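With one protein chain withheld, the remaining protein chains of the complex are depicted in position.
Labels run A and B following the written order; every chain starts at residue 1.
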Amino acid sequence: MITRAEPVMGTVVSFLADPNELAPPDVEEAIDLACCELHRIDEQFSTWKASSELSRWRNGEILEVSELMDEVFELCAHACDVSRGFFDPWAMPGGFDPTGLVKGWAAERALSILRRRGVRDALINAGGDVCVAPGRTYRVGIRHPSFADALCGVVEVDTSIATSGIYERGDHLVNPFGGPIAAVSATVVGGRLAIADALATALAVGGKEVLYLIEQLDGVEGFFITAAGGMFKSSGMKFSDLPEEQV
Amino acid sequence: MKRSFALWGATTAGFAGVIALHGPTNQTLSIAQASKATTPAPKSATTSSSPSSASPSTTLAASATKTTVAPPSTASSAKETAIGQQENYGYGQMSVKVTISNNRIVNVAVNSIQALESYSLQLEQQVVPILKSEVLSAQSANISSLSGATYTSEAYAYSLQSALDQLHFK
Partner (left out) sequence: MASTTFDPKQSSLGQRARQRGPEPAKVRAPSTLAFTAVLVIFGLGMGVAIGLPIVDGTWSELHGQGGLAMFIGSTTGLAGTYLALIMVILASRLPALERILGQGGVIHWHRRLAPWPLILISIHAVLLTLAYAEAAHRGVLAEVGVVVNTFPHLVSATVALGIMVGIGLISIRQIRTRIPRENWWMLHLLMYVALIISFAHEVALGPSFVKHPLAQESWTVAWLLAAALVITYRVGIPVYRSLRHQLRVVEVKPEGDGVVSIILKGRDLERLAIAGGQFFEWRFIAPGMWWQAHPFTVSAMPRPPYLRITVKSLGDFSGRLAELKVGTAVAIEGPYGSFTRFARRKDQVLLIAGGIGVTAARALLEDLPLKSRPVVVLRASDDDDLTLADEVEELVRYRKGILHKLIGSRDEVPLNSIVALVPDMANRDVFICGSEGFVEATVNMAQLAGVDPDAIHQEAYSI
């Protein structure tokens, strides 16, 4: 297995690739290209960089945007729709902020670069949002909201999984309707990572109402954990059986 | 004159006929099923209340107002109210509120289109508390990756994910 940890977008993106019949240097090269793409997206979409296209658009410096930015707009609108407004990049305090979706979207694009280079089995973890190349199932643990070194569950993932929460410093969730945040941690499994990313944010904010929406989506499951320690999950949400006894 | 009589007479007959013949079938079904539901609604308010954080109970209150029908808070000793989750109404779920007083069913009210409310309550009945005993050790779980809230690049160094990455690297 070939791994890589690339600091980008204010977090670290982890690669996990099985070379299979490919030569490891080819896989490394593919990962290099994927990392280039991640940096490129960072340059374009970082809200921290004043020179990014996003920042300039937010400031009103530019009025026309690139195709890629357009694609992100579309995805944000779609995610806002699907989540009935609980994920609303336009309702962020500083203005339009697609960060809750761009990370997953960037990871998707990086994964497709790997696949185009022939890497059949790969997993990309962009700061906690995971997408995997189809054809193989990976066991992904979910960080326990209260204990940084422990898990609260394990999920078998063959598409994507995203988690949103308020327990990491710097992760600030906003409820577009102005109410409280429903969960300390919310996870969405299935579908495109970009959308799962947005839905996880929405689920953390909206709780049961968003879970209800997720319930109606085919192929997407989710769960969230409240501050009191209760876990609410959608009817198709399945946790993996553990091989051994827990601590 | 005779024409009006025929028309309006038939309208009345049709109206009376359909009321008499159709009968309140919905309600009989739901009473039978409602008796299976045992959790009275007020209990749900206590599940997530905890001494420290004010947010969970307000969360519930907030989501309750979002679902637009407040759960019955008047649980006086004489009355019990059971909420059951019922049949699919074709495009949404229907829930039935049965009011029982002195062991007699006093009222059966059907909430429809309030699918979210009944779903909410269904969730309440399934809530799984995450206790310390459910904390899993990462090593024994044999996982390939970790999903969590986004960590900063600095925090990564201390995170489980970095440990995993190093594990694989080996």
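As a convention for this text, a residue touches a chain if its C-beta (ideal position, glycine included) is under 8 Å from a C-beta of that chain, and two chains touch if they have at least 3 such contacts.
Keep in mind it's a predicted model, so treat the numbers as computed, not measured.
Visitor: Sort by label and list the shown chains the missing chain touches.
Guide: B
Visitor: By the contact definition given up top, give the residues of subunit B that touch the hidden chain.
Guide: Here the touching residues of subunit B are 2-3, 6-19, 22-24, 26, 66, 68-69, 88-91, 94, 109-114.
Note that only the chains that are shown with their structure count from here on.
Visitor: Calculate how many whole Å lie between the centre of subunit A and the centre of subunit B, each centre taken as the average of the chain's C-alpha atoms.
Guide: 28
Visitor: Please output the residues of subunit B touching subunit A within their complex, sorted ascending.
Guide: By the definition above, subunit B touches subunit A via 47-50, 53, 55-56, 58-59, 62-63, 66-67, 115-116, 119-120, 123, 126-131, 133-138, 140-153, 155-156, 158-162, 164-165, 168-169.
Visitor: Subunit B touches which residues of subunit A in the complex?
Guide: The contact residues of subunit A facing subunit B are 1, 3, 5, 7, 10-12, 14, 16, 103, 123, 125, 127-130, 138-155, 161-171, 179-182, 185, 187, 207-209, 211-212, 215, 225-233, 242-247.
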